[in-house]
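Worksheet: one structure, shown below.
Only one protein chain is missing from this complex, and each of the others stays in its spot.
On to chain A.
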Amino acid sequence: MKPAPFDYVRAKSLGEALAALGDDAMPLAGGQSLLPLLGLRMASARLLVDIGHLDELRQSSATDATVTLGAAVTHAEIEDGRVPDPGHGLMRSIARKLAYRAVRNQGTIGGSVAMADPAADWPACLVALGATARIAGPDGERRVAVTDLIEDIYTTSLVPGEIIVSFDIPRLHAAAKTGTAKVMRKTGAFAMSFVVAVLHDGDQADRIVLAGAGRRAERLAETSDAVAAGMDEAALRAAVAADLAGLMDAPDDYAVRLHTAVVLRALAEARRS
């Protein structure tokens, strides 16, 4: 588990980091995904540009409508409530069950999204919350919804030289109800199935977002509509099966039962909340 040789530079500012990045260079924040991949030689880089400590990426702020979280905010900082939670506790509860505390202390929310593991927690959460990523690059800044930023398994629309700076996350309505459910092989492992449910969020549509089934976290359209329409459990199960048929190539019985159970658990938690 030794990575191939690379060079390392600790950027002093976002501008310096952008200038240092280029082909065959990668931004490094917490390193909790990138360093194992480099060690396994599934990724390689000539240069790592350390951005984990940059003020621009560590800042968080809040207005009545929106919470902005810096991309280098760690999972543990979210878990401990050191940054505002636009989900009224939803993000804290997700952080608490993400990997292990020693990983949460270093790993960052921006890194999780940039990695785009199809089973990861933050992409599903940020899609459910309707978050927008602010991205800095050599040609200036752009904003893109997280649901569009993540395109496929481990694939985003980020191009070499770009860095996620922060996420703008709309606050949930005060009366919104949220629930999550996750099935893992062991505590802290990536999910086999993970669902975030957001209901009664003002005039926004209900969102049931599933990770671990498709190639990226996706809102289950039929399921979300069925929930909003107050359909019974049999109709919900049929809606989940229909959504899964669109997400997966021929989902087997186990996959349908697993993801259906996790959807129903997240819904039950949301209704209790």
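General remarks:
In this section, contacts are C-beta pairs under 8 Å (C-beta built on N, C-alpha and C of every residue); 3 or more make two chains touch, one makes a residue touch a chain; residues count from 1.
Basically, contacts and distances are computed from a predicted model.
UniProt lists the omitted chain of the complex under the protein name "(2Fe-2S)-binding protein" (options: "(2Fe-2S)-binding protein", "Germination protein", "Response regulator" or "Manganese ABC transporter permease"). Among the residues A:102, A:175, A:205 or A:229, only A:102 touches the chain that is left out of the figure. Within the complete assembly, A:76 is the residue of A:57, A:76 or A:191 that touches the hidden chain. If you put the missing chain back, the residues of chain A touching it would be 1-8, 10, 28, 31-32, 35-36, 38-40, 48, 50, 52, 76, 99-103, 105-106, 186-188.
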